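Below is one structure; the comments refer to it alone.
One protein chain is absent from this view; the other protein chains keep their places.
Per-chain numbering from 1; labels A, B, C, D and E assigned in written order.
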Amino acid sequence: MKLNFIKPVYAHCDAPCGIYETNTMMYAAATCTRMIEKINELGQFDNVEKQANFCRYVAIKEQSAQKVKDELYLLWSDYFKPEHLENHPDLHDIFWQAAKQAGKVKQTVNVAECQKLTEQIQNIAHIFNSTKK
Amino acid sequence: MKLNFIKPVYAHCDAPCGIYETNTMMYAAATCTRMIEKINELGQFDNVEKQANFCRYVAIKEQSAQKVKDELYLLWSDYFKPEHLENHPDLHDIFWQAAKQAGKVKQTVNVAECQKLTEQIQNIAHIFNSTKK
Amino acid sequence: MKLNFIKPVYAHCDAPCGIYETNTMMYAAATCTRMIEKINELGQFDNVEKQANFCRYVAIKEQSAQKVKDELYLLWSDYFKPEHLENHPDLHDIFWQAAKQAGKVKQTVNVAECQKLTEQIQNIAHIFNSTKK
Amino acid sequence: MKLNFIKPVYAHCDAPCGIYETNTMMYAAATCTRMIEKINELGQFDNVEKQANFCRYVAIKEQSAQKVKDELYLLWSDYFKPEHLENHPDLHDIFWQAAKQAGKVKQTVNVAECQKLTEQIQNIAHIFNSTKK
Amino acid sequence: MKLNFIKPVYAHCDAPCGIYETNTMMYAAATCTRMIEKINELGQFDNVEKQANFCRYVAIKEQSAQKVKDELYLLWSDYFKPEHLENHPDLHDIFWQAAKQAGKVKQTVNVAECQKLTEQIQNIAHIFNSTKK
Partner (left out) sequence: MKLNFIKPVYAHCDAPCGIYETNTMMYAAATCTRMIEKINELGQFDNVEKQANFCRYVAIKEQSAQKVKDELYLLWSDYFKPEHLENHPDLHDIFWQAAKQAGKVKQTVNVAECQKLTEQIQNIAHIFNSTKK
């Protein structure tokens, strides 16, 4: 799996003035993917230890998908300003779809859904990066 | 202060199928207002107890404003579906502005900012309610 | 499922002076009920996705039952004052039984236990409401 | 400051079957006391570092007082059973008063209020211990 | 199961000056053991209630093992000072091994792993106690 990193930036925020970046959501999405891979590697749940670890992987996936959502919400509502909407008129929809996709990752055990989420995050990281130039 | 309540509704969600409502965010916004009133009632911070309670009220306001944001995000990304956007094309912007206003409530000690947030929430409650008919 | 709502009230609290209400615990109890319904709708756990969602529903039920407990504790110890005990001499026992019932909801997967909890909360909401007149 | 320790006990609980003890609430109450002592040791808030640490001590006191409440609620609703009420008919009121006192510790900066809370906890620890014989 | 208790001590900490003790981590390790015992008592997962409680016990074990880790980290980095290392040159390694063992307890459903963790905690409690003389 390849992860792309984009440098964080200072910007007005709730503090105001926190530090915005898109790496944290990318790590969280990568953890979702990894948990599904781990679930698939378990194969048959033929002993109590496998069953217990299955529960644990599902819980970690849930928390990580929620972390993706939290990071998306923060960046969307705190970093982006009305002037950014001019260059990115579909910004709201991009974040809305990504947040919905993170919800989908919670409900499924499917690497393809994680892959779709990762691509949406990469697109958001690209937009975010373009606003800093 | 008058609080308007709207009945919750079953809808598809991350579970999927949680229970959506707008009262929780209204309570949280009301708590922000109340904390600012309490701060104003302190008057001069002329003893350590008043100073300590000032810190406490600020912290409760911060948590409550964050709760407003969390509830806004949840309703926006989990409850609302593409078909709702047809009747409410400015839905994204309404939630974005409300989330930004909750951030403003964090940064200020001003009842007028809470009042503005409360009105935005009432509007959202109205839209939410209209989708259930 | 029918949910009854009762208007919140200002009252002395830890802040002091928060906003008390019984709707939040009612939503949380409703979520417990809904999670058990979802578990029952799963039928046979014949694929990994159903098994994962089973874990998720159990976890959401657990959190929601704890939320009921937290809301019960808060209302009991912060809102109610010695004078209320005069009109409601069994108040302590009513809250104790409801908190124990919320624990029962954690340990079981039985809609009847949720129903019993919901009725206890409705009784508490009724008492709470009567103190505000 | 003297802290009394009482051995934990297995008992039916939400799990069911957790481990009950009264030491955790005693530590949390001791932390409240210590924070107030630290506040008093600050003297004049004549520099930004003292002011910042004042805020920190208030926040730690708040969290610790809430921890006392959480531990009280847990012991009251999960450990104690109807048969305990026969020997301790005022059990509910003892926990209610202690929870209210923990709220008082949040609102004040007064070692005497912490001392009162500590004595209430010691009484509860004594009752708890007596039920295990 | 036998639990050993050691009296807490005042010491410099992040506040600075909290209250250090090793009982909390001992309770948390005991809860891990108890959860594995409960899992073993379930026997066959032949109904939905047993399956749900299995998930709950696994989740409580996970949280309790994390609590052990958090308490270990706090004691290691906040309580112990360079002068303690002179008498306990292997202190870092003792905490590192215990934290790793708590991770092992998360990943397994084996009372022997909990027993090993408990012994490591008892050793740490012994060292901690020796520093207070």
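Here is the rule we use: a residue touches a chain if its C-beta (ideal position, glycine included) is under 8 Å from a C-beta of that chain, and two chains touch if they have at least 3 such contacts.
Here the structure is a predicted model, which means the values were calculated and not measured.
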Result, missing-chain neighbours among shown chains, is A, B, D, E
Would you mind spotting which of E:39, E:99, E:114 or E:127 touches the chain that isn't drawn? E:99
I need the residue numbers on subunit B that touch the omitted chain, in ascending order. 39, 45, 54-55, 58-59, 61-62, 106-110
For subunit D, residues touching the missing partner are 48-49, 51-53, 55-56, 59
Could you pull out which residues of subunit E are in touch with the chain that's been left out? 13-16, 69, 73, 76-78, 92-93, 96, 99-100, 103, 106-107
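Operating definition for what follows: only the chains that are shown with their structure count from here on.
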So which chains are sitting against subunit C and subunit D at once? B, E
Out of C-E and B-C, which chain pair has the most contact pairs? B-C
Report the chain pair from A-E, C-D or A-B that duplicates the A-C interface, where duplication means over half of the contact pairs agree by residue number. A-E
Rotation angle (°) superposing Cα atoms of subunit A on subunit E, nearest 5: 120
Rounded Å distance, subunit B centre to subunit E centre (Cα mean): 39
How many angstrom between the C-alpha centroids of subunit E and subunit D? 22
Residues in subunit B with touches to at least two other chains are numbered 15, 56
